[in-house]
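Only one protein chain is missing from this complex, and each of the others stays in its spot.
Right after this comes chain A.
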Amino acid sequence: MTHLHSHLHVAVALDGAGWHPAAWREPDARPAELFTAGYWVGLVTEAQRGLLDLVTFEDDLALQSTDRFADDQRTDQVRGRLDAVQVAARVAPVTEGIGLVPTAVVTHTEPFHLSKAIATLDYVSTGRAGVRVKVAGSSSEAAHFGRRSELSLEDLFAEAGDWVEVVRRLWDSWEDDAEIRDVATGRFVDREKLHYIDFEGRFFSVKGPSITPRPPQGQPVVAALAHQALPYELVGRSTDLGFVTPVDAADAARIVGEVRSAQSAAGRADETVHVFGDVVVFLDDDAATARARRARLDETAGEEYRSDALVFDGTPPQLADLLEEWAGAGLTGFRLRPATLPHDLRRITAGLVPELQRRGLFRASYEASTLRGLLGLPRPTNRFATV
């Protein structure tokens, strides 16, 4: 059930100018370019130079706010964001090797639309697409869509589970060889290989099939960030990859255990479900510099930076020590959140990666052309296929 790997997986979470709220004020930040294609291409190209498994793109259906439930009216932090699926799509044709995993908010969107969007991301990236599903519990997001009464946490996650199920069935709703171009009978497709998904649930019903043929990976990689029992269950039941936020190795072991039990309970014990630890990183050549930079950013922001994930400051070798230790607790990889961009991303690609390579813990070149391939996930057979 646990999946043995010769090396660690490393992902980077991209958001704005970096995860620290004062990141945009760093000298090397480009805050006026956050809404240009060149900015994102530059970052992903850098991550690809480091042979990272994938990048994620954060997203919400509301303006950023420090208050999870309301608009904070602040003007001293980055505000405004582009649609994450499209940012990934814009980057796809000019990158190769690296996986592209945008965030999709499942609470207010149509699984039919997102299913074809992610399938299409898989086409435009020739097999490097994933999606990170996210629930939206805030009333500000609900108010942007109107008429949707707010759901309890249980219902939000139940809906997210259904959403993933619908999306996955839609990806399979075309068999790989449905397009036959049979001149003799005049048929372009074999309709026996197109399937209604007939999903009926509490939150929606969807007929299918998709309008988009099955994507190159068959099933793009589904991911979710998880902090507690309900989302651990979502990860265990529905995803290929969970991002979790341990505070130390023991916590990591506990969380991995919870995800594995959820996975077994869902009858997926023999499938690979990756569990990546999220860490916010301040990286410099010596630890004192990293600490000082963190302190300086905190001072600029006017408060100490806090995160749901562990905040690390130190050198690439020190971070490599931590990752090795946490990997020993069962994590299969890591999603690093650079505190500032591009600084901490460059320290990952030019510092951490060579260090991990020296230790024999990281790849020396991309060993596969698809994201599933990089993650050691097989191309799944189609649930509807009869032969």
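Operating definition for what follows: a contact is a pair of C-beta atoms (placed from the backbone, for glycine too) under 8 Å apart; a residue touches a chain by one contact, two chains touch by 3 or more; residues count from 1.
The rule is short, and it goes like this: contacts and distances are computed from a predicted model.
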Among "FeMo cofactor biosynthesis protein NifB", "FMN-dependent oxidoreductase (Nitrilotriacetate monooxygenase family)", "Heme-binding protein A" or "Cbb3-type cytochrome c oxidase subunit", the UniProt name of the subunit that does not appear here: "FMN-dependent oxidoreductase (Nitrilotriacetate monooxygenase family)"
Touching residue (missing chain; options A:155, A:176 or A:190): A:190
Contact residue for the chain not shown (choose from A:7, A:144 or A:379): A:144
Selected residue (touches chain absent from view) among A:10, A:43 or A:92: A:92
Where the missing chain touches chain A, by residue: 24-27, 29, 31-32, 35-37, 41, 60-64, 71, 73-83, 85-87, 89-94, 108-110, 112-113, 116-117, 119-121, 123-124, 126, 140, 143-147, 174, 179, 181, 183, 186-191, 194, 203-209, 211-213, 300
